[in-house]
Every structure is written in structure tokens, then in C-alpha cells.
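Can you read through this structure? Questions will come right after.
In this view, the complex is presented without one of its protein chains, the others remaining in place.
Let's turn to chain A:
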Amino acid sequence: MNKDQADNILKQLKQRTMPDAEKQQAARQHVMAHWQNNLKKQSRQRYAWTAAVAASTVMVFALVLFMNIDSDNNQFSPMYQQVDIHGTIMFEQDPNKPQPMTPDTRLKPGDVIQSSDESYLVWHLNDGSELRQAPNTRITWQNEQRIDLLAGQLFHNTDVTPSAKPFVISTNLGTVSHVGTQYVVNHQPNELQVAVKTGEVSINNHQEKHTIKHNELISISPSGAEPVQIFSSHNHPLWSWTFKTEQPYSLNGQSLHDFVVWISQKADLTVNWQGLKEKAKNVSLQGTINNMTVDMALNTVFATTDYHYQIHQGRLQISTHEK
């Protein structure tokens, strides 16, 4: 088709077909209303979508934050609930860089915690039991139910909670686990001592398994275990520090009777009142027992009264000057 032919066809076009003007105007209004409604709907959808994205972002951010916090806490709370620090305690994440430890220090498994000559710690474990770390003791937490005793002494008191979980103290000479008790583990170079005040403790020294009970003490060296001994907890060196690390005991408002009952329980002594029980209730005391051994506490308190005491074969005998 050439230009002229196209021109001839175009000349056949008489008039353009148009919709009815009135109907077209009605259609314009209808389509415009539809368009505007659709814009609003899309705007709402965009707003909802934006809000959903924003909410999701906030949630993801919060989750990440929570996980980070939780991750930080994993270094802390799963192993123990809280720690009381007495004196200066150092901890090492890098063996060459010991740092002072505070109750807020977040420890990781493998960190070494070292007490000095005059400092100690009380760990409040997640099961509610209590683990005391003696002066000059070096430990490493493995997890909430296992600790490595590198050197020194630990006192584990599970009597404070009936639901204590099995806890393992590990040394290079063996592992010590308890079945609800109060016991002390002393680990020195080439010697592991375990003394039980109440309950029962089992020791596995890689070759043999030993079970010791109330007032029994076992010593294990690289050459093997020595015979089990009977010990008296109130003045044995293994136990004396555990009393010193007790919470301060206020005597104010207490009677001599109250004090004697308290210390006899702590030192595992049987009281022989010799008829003075009622009189002792009328003797008022003042002051605080803090950082003392059992003997030091008894001496200090009885010195302020007209009463005497004597310890013989696990019995605390009370007497008066007149007598």
C-alpha cells in the first residue's frame, strides 16, 4: 500500500465513534471513585505492610538483643546464681592477665578464680546449695554442676536446700560427688582430702571408688588412698575455715542459750548443759561473731559471761565459775 492508497482509506473515515457524553461523564466519576478507593486501600495496605515490617524488625532486633543478653548471661547465670566476695579475688580469662573480680563479673567456663591468703568466696549455686571457696584456693568452673579444684579447699553445703542437684568437684587426683551433705574438699599438690560433716560423699580417684560418711576423712595421694579416719569437725584445720566463712552472726538480743545452740549445730557438737540450760536463757549477749573459728567464737562469748565451756569428744560442756 502506497501513500495515496492510505490517503484514500483515511478519506473514508466520516466521523469518529464516540461514547455518549453523559454516560462517559458518569463513567469518569465511577472510575475516578474506584481509583481513589483503590489508592486508599493500597495506602492502607502499604501502611499495614510498613507497620508489619517495622514490627518484625523491632521483634528481630529485640530477639537478637535478648539472645545477646542471654548469651552474656550464659557466661554467668547458668553456673551459679550469685557470689559473695570477701577480700580481693582475682580471675583469669587470659592466664597472663589476672583481673579483680566483682560480684558482677561475668565468668565463662574455663576462667580461673583465685582467692588470696585473706580472701574467700561464697558461691550460691543454682540449686540453692552453697559452695565456699577457702583462702588460697584456685578453681575453674566447668558448668553449673561441675567445678575443677586446682588447689585449695572447697566446702559444699547442700543442707541449705533439700533439692540440691548432684555436684562434682574435680581434681587431678579424683572427682568428688555428694549425695546431700556438708563436706570439705582439700586439694594440695599430691594430696586430696575429703572430710564429711553430714551425709555421704563418694570419691572416684580413677582407680577406686570410696564412700565416706559423717565425721570421716579420706586422704588420697598419687600412690592411692589411705585408710579412712574419724575426725572432729569443730577444730580440725579442714573445717575451721568453713566456720570463719559463715555469714556474720549477730549476738544482739540473743541469749547465751541461743548462741550455744547455734554454734553447736555449726560445729557439730552435742551440748551438755549440766542443768544450766534455763539459766543460760537469761544471759543476754551483744556483739557479732565474724571471721572467727569455733574456738575463737566460744572464747570470745563465754569470756563476757560467768559461764565456762569445755569440748571433749565432740561434746560441748557448759559450767559456771561457782562450780
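Operating definition for what follows: contacts are C-beta pairs under 8 Å (C-beta built on N, C-alpha and C of every residue); 3 or more make two chains touch, one makes a residue touch a chain; residues count from 1.
In the analysis below, contacts and distances are computed from a predicted model.
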item	value
Protein name, per the UniProt record, of whichever chain is missing from view ("ABC-2 type transport system permease protein", "Amino acid/amide ABC transporter membrane protein 1, HAAT family", "YCII-related domain-containing protein" or "DNA-directed RNA polymerase sigma-70 factor")	"DNA-directed RNA polymerase sigma-70 factor"
Hidden-chain contact residue, picked from the options A:H34, A:K108 or A:K281	A:H34
Chain A residues that touch the omitted chain in the full complex	1-20, 23-24, 27-28, 30-32, 34-36, 38-39
